[in-house]
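Have a look at the structure that comes next, please.
For this depiction, one protein chain was excluded, whereas all remaining protein chains were kept in their positions.
In this document, chain identifiers A and B correspond to the written order of the chains, with residue numbering beginning at 1 in each.
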Amino acid sequence: MTVSRFWRKIPHRYNLIGTHCTTCNEYYFPPRQMCPNCRRDGNIESHKFEGNGEVVTYTVIHSAAKGFEMQTPYNLAIIKLDEGASLTAQVICHRDEMRIGMRVHSVFRKLGEESEKGMIYYGTKFVPD
Amino acid sequence: MMNVGIVSYGAYIPRYRIKLENIAAVWGADGQSFINGLQVKEKSVPDLDEDTVTIAVEAARSAIKKQNIDPSRIGAIYTGSESHPYAVKPTSTIIAAAVGAEPVLTAADFEFACKAGTAAIQTCMGMAGSGMIDLGLAIGADVSQGAPGDALEYTAAAGGAAYIIGTSDLVAVIEDTYSFTTDTPDFWRREGMPYPEHGGRFTGEPGYFKHVTSAANGLMEKIGTKPSDYDHAVFHQPNGKFPQNAAKMLGFTMDQIKTGLVVPMLGNTYSGSCMIGLAAILDEAKAGERIFMTAFGSGAGSDAFSITVTDKIEEIRNKAPTVKQLLENPIYLDYATYAKHKNKIKV
Partner (left out) sequence: MRDVAIIGASYTKFGELWDRSLRDLIVEAGVAAIGDSHIQGEEIDSIYVGNMSGGRFVEQEHVGSLIADYVGLARELHVPATRVEAACASGGLALRQAILAVASGYDDIVVAAGVEKMTDVDMNTATDALAAAADREWEGINGATFPGLYAMIARLHMHKYGTTSEQLAEVSVKNHFNGSMNPRAQFQNKITVDTVLNSVMVADPLHVFDCSPITDGAAAVVVASADIAKKYTDTPIYVKATAQASGTISLHDRVDITTLDASVVAGQRAFKMAGMTTDDIDLLEVHDCFTIAEICAIEDLGFFKKGDGGRATAAGETALGGNIPVNTSGGLKACGHPVGATGIKQAVEITEQLRGTAGGRQVDGANVGMTHNVGGSGGTAAVHIFSRDR
């Protein structure tokens, strides 16, 4: 990922800053500027999520994505935050601990790096409560 | 100086550990003699996706959470470490973003071996005490490296602590600080080199002990206190032996240092060492108790602090993990996995 593309979303990745449509009251993370319910009738404001949620589904990835080889196998999950939005994130725990419905909370971790010489990407992962 | 001190504090220790006997076994050394000699049983190991920045952020967020600090009040962030992930690009700006303190603040990274974090505390004291800033965030964090097979490998650990320094709503007042600094090459790492070098036994008397005792005695003389005036004492903990010896030399008892002596279960967290020890004391200290802290950083220097706990300390109990809780439920690694976690295996 390029420098500017990562930088643009730093507050969102570090601090779970998404959006909220005050017209229909739906919460969005990752952030959306256009509410799919209201579209131009929507009123979007920034929203900082608390970071608490539950695992909706998960997998343990054995064949890693590029750049994730060292962590293999790693847990990837779809987590529904308490405010209603769902996101994809890694869950840090032993793979045998993963459960659908498990409560988790956010932590600050390294997501990866561009290369040994390149930028380090930080962001949010989750751990079991 | 204006009343200045600790508004809040937080610590973070990664969950992984390796036992010294596992390290010794790989190098054909006698594990028990290392454990006895160093008075350390196991050390912390960062997860594959943890580094000084992530540790510092978790410690800082913990400090902020305990007092529900409005991050926009933070006027300065200084992170001390000898394992900043970037040689150029400050850890402190990443922390500023991760705690929501951007953009009106000053920031920089500090390096002074194991006392970079306390140097940051002193700087924040000056800035807050002089009215230059409202609150300062001083962090000491490290994912320290010991060369495979070297003596330092047995103790080089990972962890960090963050202190929010201000002039009001203090949970502990820092009455004064005193430093003793000389050009003493007891331990160093050249730019680009992966592991540090050290002077062996030279790191003891001319390094650690000279500076710790000079700073400690210097402070007590300056403010007219003696060891028995203090309820707790914490010294830099490169191993279990050095702080115990320093305590003896200065006239502190084992009872005074026991709460802050975390190194046997944790290892040497370098810039985090004293600061995690202090956090362990603050987790349990009662209002009115006095704490004496002396940090040491190779190169070399010592920062001594005289601290008095206020009654506000009870307010922040248990709002974020204590050092005891962070030391609980460790996950033990074997040497191979530990080497992978510490990037000792070149891919």
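Here, a residue touches a chain if its C-beta (ideal position, glycine included) is under 8 Å from a C-beta of that chain, and two chains touch if they have at least 3 such contacts.
Since the model is a prediction, treat every value here as computed from it, not as a measurement.
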For the chain omitted from this view, which of the shown chains does it touch? A
Where A:3, A:34 or A:64 are the choices, the one touching the absent chain is A:64
In subunit A, positions touching the absent partner: 1, 5, 9, 13, 30, 56-68, 71, 74, 76-78, 86-90, 95, 100, 111-112, 121, 123, 125
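By our rule, only the chains that are shown with their structure count from here on.
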Per the C-alpha centroid definition, the whole-Å distance linking subunit A and subunit B comes out as 31
Residue positions on subunit B within touch of subunit A in the complex are 47-51, 53-54, 57-58, 61, 85-86, 94, 97-98, 100, 340, 347
How about subunit A: which of its residues touch subunit B in the complex? 10-11, 14-15, 69-71, 90, 92, 107-111, 120, 122, 125
